[in-house]
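The complex appears here minus one protein chain, its other protein chains still in place.
So that you can tell them apart, the chains are marked A and B in the order they are listed, and the count of residues begins at 1 in each.
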Amino acid sequence: MSVLPQETTVSASSSTAAAETRAAKLMKRRSRIRFYEIIVWIAAIAAYFLLPSKMLILTEIAILALFAVSLDLVLGFAGIVSLGHTAFFGLGAYVAGLMALHFIAEPVTGLIVAGITSGVLGLLTSFLILRGSDLTRLMTTLGIGLMMAEVANQMAWLTGGADGLSGFSPGPILGMFEFDLFGKVGYLYCVGVLFIGTMIMRRIAFSPFGLSLKAIKGNPMRSAMVAVPGRKRIVTAYTIAAVFAGMAGALLTQTTAFVSPDVLAFHRSADVLLVLVIGGTGYLYGGIFGAILFTLVKDWLSVITPQYWMFYIGLLLVILVLIGRDRLSRWVEYLPERFSKKEDR
Amino acid sequence: MLTILFDGIAYGMLLFILACGLTVTLGLMNFINLAHGAFAMAGGYVTVVMMNRYGISFYWCLPAAFIVSALIGLVLERTLYQWLYQASHLDQVLFSIGIVFMAIAATDYFMGGQQQLINLPPELSGRMDVFGVGIGRYRLFTIIICAVLAVALQLILSKTRFGSRLRAAVDDRRVAMGLGINVPLVFALTFAFGSGLAGLGGAMGAEILGLDPNFPLKFMIYFLIVVSVGGTSTVSGPFLAALLLGIADVAGKYYVPAIGPFVIYALMIVMLIVRPNGLFSRGGR
Partner (left out) sequence: MSEIVLETRNLVRRFGAFLATNDVSLKVERGARHALIGPNGAGKTTLINLLTGVLPPSEGQVFLEGEDITSMASFRRVKRGLTRTFQINQLFNEFTPLETVALAIAEREGVGHNLWRSIAGYGKVIDEAAALLARFGLSSVMGERTVILPYGKQRLLEIALAFASKPRVLLLDEPAAGVPEDERHEVLQIVADLPADVTVLLIEHDMDLVFSFANRISVLVAGAVFVEGTVAEISTDPRVKAVYLGENA
C-alpha cells in the first residue's frame, strides 16, 4: 500500500476495509469444496457396493481419470497441448511391471518408484517443450512419445518387446490387502490413489503456483510482465503431471498383472486428450467426468461394433470440436456450488 | 553406399510431395492438420482399387489419385475445415485426430487391414546399373516426377497471380479481402491442391512406403518433421528438410537397424531445440 500514499480519509480507509473483507471472502470461495466433488467420491464408494460385477471397468475408469487429471495440469492449467503424455503413462507401467517382476511385489512401492521414474523423464523432457510455438511443442511431445514406444520395442530383453511383460503378480498392498479375483481390492486401491492424487493436484490448483500457471496459459506475455518465471513454472508442472501419469500407468500394470506395448501407443495420448475435452479442462474434475463418459461410450461402442469403434471416437471428436467444446463442457458451471443456496457475491 | 543415398533421395522427394500441402495449411494458414496423411492414403487406395480391381494403367492412376484426393480435400475444406481456421490449436488438433481415426476405421472397413500391394508396370520395376551404382527404376521415376513438381510449385508460388494472391491472403486476410481477393476461395483451392499433391504422393508412395489403414498415423510424424524442420516461409526449406529426413531415415535403417527410427526422432528433437522456427527459416522475427 505504500504505492498509495494518501489513504487517509476515513471514508477511503473504511471502503478499503470493506474491500479487504470481500476480497478475503472471494478468495476463500474460490477454493471451497464444490458440491460435485463430494458427489464424485461418494459415488466412487457407492459403486463398490452397488456394482460388484463391474469392478474391472470401474478400475479402468479410475486409472484413466488419474491419467487425465494429470494431463489437465499441463493442458488445462499451463496450456500446453501434449501429444505424447502417454510416454509417462507407459514408462510408469513398465517400471511397475519390472519392479514386480525383479524386485518387490508390493504395489505401493512399485507405484512410488514408477511415479519417480516418470517424474524424472518429465523433468528431463520438460526442457524440450519450453521453446517454440504450439506446433513445436506438439512435435516434441509426439516425438518423445514415439521414441519411448520405439525404445520399449527395441529393448525386448527388458520389456518383452511386442509380447509385453507378464509373469508377475503384485503382492498384497502394504503387505496387508491381497488382490482378489473380482478386482474389488484393485478398485479400492485405484480409487484411493486417484483420490490422493486429485487432492494433491487440487491443492496445487488453488495455490499461487496454480494461479500463475493459469496466467501463463491465459497471457504468457503479461504473465512475464508480472514477474512470473514462466519456464520454471512449466518445468515444475510438467514434472508433477508426469509423476501422476506414471502412477496411473503403474496402476494399470498392477491391476492387470500385464504390460502391453499398447501403453505407449499414440492413440492413448489422443484418448486422454479426448477424455479431458469431454469433461472440460482447467478444473481437474473434468478428467474424472470425462473418464467416466469416455469409458462408458467406448465400452458401449466396442460391444456394438468391436472392430470399428475408432470411427465413432473420431466422429465424436469432430462433432465435439465443431459444436464448440467450451460450450459443451461448461455444464459443470450449472452444478450447484454448495449445499446452502444463497450466497452474496 | 551411393545406392542408399539414391534411395534416400527418392524417399525424401516423396516425403516432400506428401508434406508440401501441409506446409501451406500449417505454415501459411496456421492450421494444424494432423489428418494430412489421410488425403495421401486416399490417393494410395484410389490407385490400388483402380489398378487391382479394374486393371487401369498405373500412369492413369496418378492423376486420378490427385484429382480424387483434391476433391475430397475441397469438400472437407468447404464443409468442415473452414470453420476452424480461427479456432485454437487444441481444437484443430482434436478435430484432425478425429478425422484420422475416422479415416483409419473407414478404410479398414472397406478395404481391410492388410498391406496393399500394387504391380508396377514392367518398365518401372527392377534396377539398372549406372556406373556401378544400383539404381531402382521406380525410384528414378519418383525422383524425376517429384523434382518436376517441386520446381513447378516454386514457380506457381512465386510467379503466378494465384501465388501472389495466396501470399497476400495469408499475409493479411483483411487487406486481401479489401483488395478484392476472394480469400475463402483461394484457401479452398490451396487446400484442395495440397490434398491432391498428398494423394499423388500417396499413390506414388504405395510401393516405397507401403499402404495400410494406419498410414496417416504412421507418417504423421514424418510430415510434421518436414514442415517444422523446414519452416514454412519457403518451398526450398521443406524440400531440403524432406531430403535430409529421407536420407537420414534410409541410412539409419540400413546402418543401425536396431535404433533406426530413433535416429530421426532424436534428430528432429535436436533440431527443434536448436532452431525452433525451422532449420532453414530466416532467423529473427
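Going forward, contacts are C-beta pairs under 8 Å (C-beta built on N, C-alpha and C of every residue); 3 or more make two chains touch, one makes a residue touch a chain.
These numbers come from a predicted model, not from an experiment.
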item	value
Omitted-chain contact residue, chosen from A:195, A:209 or A:308	A:209
Option from A:101, A:224 or A:297 whose C-beta touches the chain left out	A:224
Residue ranges of chain A at the interface with the undisplayed chain	1-7, 12, 15-16, 18-20, 22-24, 26-28, 30-31, 203-204, 206-212, 214-215, 218-219, 221-230, 232-233, 236, 345
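The working rule: only the chains that are shown with their structure count from here on.
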item	value
Interface residues, chain B side, partner chain A - complex	26, 32, 80, 83-84, 87, 89-91, 93-95, 97-106, 108-109, 217, 220-221, 224-225, 228, 258-259, 261-262, 265-266, 268-269, 272-273, 276-277
Residue ranges of chain A in contact with chain B within the complex	75, 81, 83, 128, 131-136, 138-140, 142-144, 146-147, 150-151, 154, 266-267, 270, 273-274, 277, 307-311, 313-318, 320-322, 325
